[in-house]
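Take a look at the following structure, please.
Let's look at chain A:
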Amino acid sequence: MSARDRILGRISRALQHSQPAAIEAHLAAHPRGPLPPRPHDLIARFKERALLLSSDILHADSLAQVPAVLAAYLRERGLPAQGVCWPAFARLEWSSAGLQIQARPAHGQDLVGITGAFCAIAETGTLMTLSGAETQASASLLPETHFAIVQTARIVATMEDSWDLLRKEQQRLPRAINFISGPSRTADIEQTVTLGAHGPYRVVVVLLSS
Partner candidate 1 sequence: MRVGLFFTCLVDAMRPRIGFATISLLEAAGCEVSVPQTQTCCGQPGYNSGDRKTSQALALKFLTEFEGFDYVVTPSGSCASMIRVHYPKLFQDNPAVLARIAPLSLRTYELTDFLLNIAKLENIPGQFRGSLTYHDSCSGLRDLGVQKQPRALLAKMPGVAIQEMQESTTCCGFGGAFSVKFGDLSARMADNKCTHIEAAGTDAIVGGDLGCLLNIEGRLRRRGNHKTQVLHIAEVLADQEGDA
Partner candidate 2 sequence: MQVASIHFKRNATAKLNDENLQQALARLQTRFVGGRAAVIGEIAELEETRTAAAAIRDRVLQNLDQWLSHFEQQATARGATVHWAESGADVNRIVAEIAVRHDVRKAAKSKSMVSEECGLNEALEAQGIEVIETDLGEYILQLAHEAPSHIVAPVVHKNREEISDLFAEKHRLPRKTGISELCREAREILRPQFLAADMGISGANFLIAETGSALIVTNEGNGRLVTTLPRVHVAITGIEKVVPTLEDVSTLLRLLPRSATGQSITNYVSILTGNKGAADHDGPEHFHIILVDNGRSSLLGGEMQPMLRCIRCGACMNHCPVYQNIGGHAYGWVYPGPMGSILTPTFVGLENAPDLPNASTLCGACAAVCPVKIPLPDLLRQLREKQMALGMKPWPERAALKLWSWLALHPAAYALTTKIAVRALFLAGGTEGLLHRLPGASGWTDGRDFPAPQGKTFRERYNRAFRENRHGEKRA
């Protein structure tokens, strides 16, 4: 008898089922729990919460504006102008904005990572990213500064709404879904919050008006 059989056997003996539960019905219905009231203005709510998480917010009217907006942000803070981006942004005019951006997965030494997002969640000011061949998880993780380009039309109210969107648009779950809520942080030393633990020191959301 395997450990699996022994564990499952102990569980079913302890629970003394008369008949199997309708777990399929619950899975099919996947009901929502209590939800917060839906904000009137999803964008305003997202911005407010993202700022509370110590994210920075930038605006761009079009994708073409993004390189200049990012370059200004980096220049103002004296941050390096080199980094990596997702392939979707490979063709933006990075070099004319004074940036050296390569469309490749991030390495340990890369200091700037530019990604998109599957959607963003207004309730908590959170970015939702899906890993994939064209959407590498490392770009939002290894660099010290993470820029995420988010279309305002992709801001949803709650995590529950993000599941609806995911089920509608994706066949199945990607290897990794990462909900990102601000720069990495730790409070392990004297319970004092310090930004930039193992992940980015800065998360910058670039809101793209649709």
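Assume a contact is a pair of C-beta atoms (placed from the backbone, for glycine too) under 8 Å apart; a residue touches a chain by one contact, two chains touch by 3 or more; residues count from 1.
The candidate set was assembled so that all candidates are chains of the complex that A comes from, given by their letters.
Keep in mind it's a predicted model, so treat the numbers as computed, not measured.
Q: Looking at this complex, which candidate touches chain A: 1 or 2?
A: In this complex, the candidate that touches chain A is number 2.
Q: Which part of chain A faces candidate 2 closely enough to touch in the complex?
A: 2-4, 6-8, 10-17, 20-21, 23, 26-27, 30-34, 36-37, 49, 52-53, 105, 108, 124, 126, 131-133, 136-138, 141, 158-160, 163, 172-192, 194, 196-200
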